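Note that one protein chain of the assembly has been removed; the remaining protein chains are unaltered in position.
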Amino acid sequence: MYRYDQFDQRLVDERVAQFREQVARRLSGELTEDEFKPLRLMNGVYLQLHAYMLRVSIPYGLLSSKQMRMLAHIARTYDRDYGHFTTRQNIQYNWPKLEDLPDILADLASVEMHAIQTSGNSFRNTTADQYAGVAADEVEDSRVYAEIIRQWSTLHPEFSFLPRKFKIAVTASPKDRTAVWFHDIGVIMRRNEQGEVGFEILAGGGQGRTPMIGKTVGKFVPKKHLLSFLEAIMRVYNMLGRRDNIFKARIKILVHETGIDEFRRLVEEEWARIKDGYLDLPQAEIDRIYAHFQPPAYQKLPHVPPEFEKKRNEDKVFDHWVTVNTAAHKRPGYTIVNLSLKPVGVPPGDMTSAQMDAVADLADRYSFGELRVTHEQNLTFADVRKTDLYALWRELTKLNLATANVGLMGDIICCPGLDYCALANARSIPVAQRISRRFQDLKRQHDIGPLRLKMSGCINACGHHHVGHIGILGVDRKGEEYYQISLGGSADENASIGDILGPAFPSDGVVDAVETLIDTYIDIRANGESFLETYRRVGKEPFKERLYATA
Amino acid sequence: MPLLKAGEFVADPWVTVDDGAEIPADVPVIVSQERWLERAKELAGRNAPLGIRLKSHQSPATIAEDLHRFSLVALEFPHFKDGRAYSYARLLRERYGFKGEIRAVGNVLRDQHLFMIRCGFDAFELRDGEQPAEWRKHAEAFSVFYQPATDRRTTVLELRHPKAAE
Partner (left out) sequence: MALHIITGNRLTDGVVVFLAKDGGWTATLAGSRVIENDDELAQMKALADAAAKAAIVVEPYPIDVTRDGDEIRPVRYRERIRAYGPSIHPDFAKQDAAGHFAPGDEQGDDDEPPVFLNGV
């Protein structure tokens, strides 16, 4: 993984010093809240319902075991012993004190981490594929470019006061695990007919109040032009993006209102003036960063170790977990392991400091000391030997991190909601937990098959409800919590926005409503169709009818 | 309002003239874009330096051809969150070759000082009571720069990969 050089380290250290000074001025009253707010937001510090909230950046979701131990240390020392992993591969702490924040940031800096720009109207965390580097179908390791974009976007002098926040995702597999079509800028690594690798650059995707699928702005941008092309898009957005209405300020609105052809023309016009200049990416830098992402010391192993096969036959629970929670690795004898942070009874994506420490140790023992955070709020060990799987599974089970539900009904994506978030209109986690309990039977989940259920507590859509196969949005109706259901959203390469089914359900009706939808699917599915396939075949009518049929 | 240049307060010789008001002779004046468009010929013929003040929705592209007439461009920040002028300043310097004073006016925070310098601003209108030392401190908060910008400060990439001597 990328390791800071002296320059990267100095930047985060200087940032910590700057923030320490800003906090001191705030605590003394020299800075008002109005003056302090933009400064704290640039360091990922929110003021939420119960306390401050700190959002720590986990660049493209990649963590070393040492960093994971520091995240545990922070949870234990400064917070309430737990953290929450988000849909943008970051971690959030819900109870830090303002006066402790400079020390927390200093601790993070000591392990090459920070909270720079995890909030505010600038570039947020650039996210990537949690299977980068090990997926068989990837064109190249996208993390190299995620790191290049991370550096270019950090404290960019021209683009630190954009109309609104800006999110970039990078993917390199035809099977997209990054929701790239729903980002302000999406970067898809592709190979052209000459076999060269370059980028398809999308712009204008997003969720929130007006979900939109991104549009292609650059069909094939050569590697050396990546930053100049991005800068051209950003300059057009910075100058023309709407600033009159916070709900119309994202780049998706600009692309939509301008029209993609005209938008593309504006970008190309700007790009023509700045390409082949000082923004050209030197091959030496690409090579330098690439060197940090060399494959680990893989052993030569048989594709299917006999011991492993034996264990699968002997232990059906283990076998089931392998089927559901592991994925194919490009090296024989290795496998990708997903750790489910969605056991029944736990808020989705939450982890205790004890679990974090234990997972750091397991990463050292079983996965070359690294792990990834997925944008579906789970963790991934990318490089586990099949011969180690049984032992790892036993350890994960003890830690309550081996629920065999990844990608299934129980693997719910959910924002913190009104239990924590000042922006929310309704609680989300209690509903997610009730759904999780209702469907806790793993056999039943397995029978239902792949199902992405995503929940948000408000229209900001941090739970990505627009792209859930089943999406649930919490709303406030006359002072009560209601839940609106949509179907058929998808965040992968066949991107689609969910269709709202009808009137929202009260809190005590929403779980039954979800069960009705599942029952409907089971009744009408054909030939091993997944929920999403059935929905795309039959449309919303059959579901709507069953759901709103009078008793 | 105190004027900061190169980290110090300096006397401001410029007079900002409201749209309806008389334009004094023999004095450096700053006028709005509307005033300039209305009275271009008369203003161009004056003996004293001329400055123009652009609102945040007014891109310098609209005055690019007339830039040689101005010794100063003032760029407005109606709210510190409105970051359009960072792009405007860069275009003025890098695209249109403007060498005069680029002044940040309006709601500007000291914590934006370094970003503004990097984009080509060289003068800053502060609020009463603010101190140059505080603004200087912010300009010096960082010694590491990832992105190339108007000020052509050496970037991290350049430090990592120094060009071989010719």
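Order of writing sets the labels: A and B. Residues in every chain begin at 1.
As a working rule, contacts are C-beta pairs under 8 Å (C-beta built on N, C-alpha and C of every residue); 3 or more make two chains touch, one makes a residue touch a chain.
Note that the structure is predicted; figures quoted are calculated from it, not measured.
Undergrad: Identify the visible chains that the left-out chain touches across the whole complex.
TA: A
Undergrad: Among A:A51, A:I213, A:I260 or A:L301, exactly one should touch the missing chain; which is it?
TA: A:A51
Undergrad: Using the definition of touch stated at the top, determine which of A:Y420, A:F505, A:Y521 or A:Y535 touches the missing chain.
TA: The single option touching the absent chain is A:Y420.
Undergrad: Looking at the whole complex, which of A:A17, A:L98 or A:V197 touches the chain that is not displayed?
TA: Considering the complete complex, A:L98 is the one touching the chain left out.
Undergrad: Touching residues of chain A against the unshown chain: what are they?
TA: Looking at chain A, the ones touching the missing chain are residues 26-29, 32-33, 47-52, 80, 95-99, 345, 347, 418-420, 427, 429-430, 433-434, 437-438, 479-481, 507-508, 511.
The rule we apply is simple: only the chains that are shown with their structure count from here on.
Undergrad: How big is the gap, in whole Å, between where the Cα atoms of chain A centre and where those of chain B centre?
TA: Chain centres of chain A and chain B, defined by C-alpha means, are spaced 39 Å apart.
Undergrad: List the residues on chain A that touch chain B in their complex, please.
TA: 5, 7-8, 10-11, 14-15, 17-18, 22, 35, 38-39, 121, 151-152, 154-162, 235, 238-239, 243, 273, 278-279, 282, 284-285, 288
Undergrad: Please name which positions on chain B make contact with chain A in the complex.
TA: 56, 59, 80-84, 86-88, 90, 95, 109, 111-112, 114-116, 118-119, 141-149, 156-157, 159-161
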